[in-house]
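For this view, one protein chain was removed and the others were kept in their places.
The letters A and B name the chains in turn, as written, and every chain counts its residues from 1.
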């Protein structure tokens, strides 16, 4: 793992170790922040809130549209015929439009639609003049309310789509940091450390060797010295050193031999 | 006197139509229908009355196909009666179809104005307003050609002539065109039932006058109410009022001057029926005006429109107490149309799961 694993292509130097450590720290901080952002986006109040509202709104929409269709049925009932074609042909300019504005959720800009109705252009004022006009106007109001609900839902949905995209990006980044960048940096650090250790050991061994050699040299030098001294002494005071050496061992052997017999 | 010879030509048809009238759904039928859980149940309930016509429908049909099939039955019965009618009754029945014809022609005008292929509009036309030369109108590519073909090919020519020139079709709102035609049609029909030698002075003219007068009043009131807040000027509005009816002339004059719901209410005060309608509608809607009648979501408040329909159905029902009259054909068609509307409404309420307003149908039997 350590050396063979995925790592940055760096020279194992102390400087790059420092760099890597800084990078790891940065990655961890970034990971924490992104994780928190992702949590902020997915967990507490935003996305579930939005999705819950979408879910609710979608279900509510079914109901709203049913009411609206019934009011259209009422028009058909009162007018006594289908007005669809006429409506399609007389549509000219949209009275009902939307305006987009932005909303900030955890640092993500979400667009929101706002419905508004332009004044004074009514393509269908005359529809049902002789019969059913009141129903037509009422139906228009009902449908306008329904469309408002739809617009609201559309904003939620757009917000969700964008948020979903952002969450995906953030999560991808969190995962990338967590599963790729951090392990890789850690690997690199480990690698650098191991390389450095290796170097240390080599250095130590080398030093030891040097030291040994020095010792040996010293010892040799010492021996040389002794030899010279001994030679010098042998010439002068020859008896001194052998006297000490011979007397002591002789004493020990004698003492031991006596006591063993009793046992 | 009229009873002496009526049956020679028309006895058979009177019998047939009375038979049809007895086939209309009754209050008990409607009560059963409102209990249905889905469209299939409803179809089953309609079985005895509409059997064959509904057989081809798929399970759980859409409300629009249900409406189309029920209309089909009316149309086939109407055609049968028409095919057997002779003399003035045949003419009378033709008059009946002109109303639908106006709607169809208005549709074609809309299509031509927007340069659509009008041939595909033929499917959308009301079958009762179908006339043989209608496909000819589709050949017209511009409004002038269409205007000329309408004058040549359709029985509606008199209604165009004198009140509309071809530029009008281009410039005026189609609703104004439609209502102008309808006004002319109503006046012509009224004149026809009151002046034709077979009908003048008979129960037919008596009953038909009542029905047509009611229709004229209803249109005048509706046009007035619906024109508030639109670009329709008072002078133009006045031109759309039929020149007969129980409101004519004082009521219509006042209507032409009315600016709001209150003004309309004052204008119709002279007629007891309408007065009570407006009082009921006024109570239900409050001071907000006609747009808020039945309160958008309110379920029990009946709109003015509902009350007019109710009244029309009662008059139509009353027609059957008379004998030797063509008016029963008219009444039968109207009753039958209401029945189709009721069925569609109930089906719609069931399909949209809005049972609280299912009782808004109008049943007079």
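Throughout what follows, contacts are C-beta pairs under 8 Å (C-beta built on N, C-alpha and C of every residue); 3 or more make two chains touch, one makes a residue touch a chain.
What we mean here is this: contacts and distances are computed from a predicted model.
Chosen from "Ribosome biogenesis protein ERB1", "Large ribosomal subunit protein eL14", "V-type proton ATPase subunit F" or "acetyl-CoA C-acyltransferase", the protein name that UniProt gives for the omitted chain reads "V-type proton ATPase subunit F". The missing chain, though absent from the display, is touched by one residue of A:33, A:94 or A:230; that residue is A:94.
Contact with the chain that does not appear here is found for just one residue of A:109, A:219 or A:234, A:109.
Seen from subunit B, the chain kept out of the figure touches residues 62-64, 351-352. Interface residues of subunit A with the unshown chain, by the touch rule above, are 47-48, 51, 54-55, 58-59, 61-62, 65-66, 68-69, 71-72, 82-84, 87-88, 91-100, 102, 109, 111, 113, 117, 122-124, 136, 139-140, 143-144, 146-147, 150-151, 153-155, 157-158, 160-162, 164-165, 167.
The criterion applied here is as follows: only the chains that are shown with their structure count from here on.
Only residues 63, 103, 107, 110-111, 113-114, 116, 121, 124, 126, 173-176, 178-179, 182, 219, 222-223, 225-227, 229-232, 240, 290-291, 293-294, 296, 303-305, 337, 341, 344-345, 348-349, 352-354, 357 of subunit B touch subunit A when the two sit together in their complex. Against subunit B, in their complex, subunit A makes its touches with residues 66-67, 69-70, 73-74, 76-78, 80-82, 85-86, 89-90, 122, 125-135, 137-138, 141-142.
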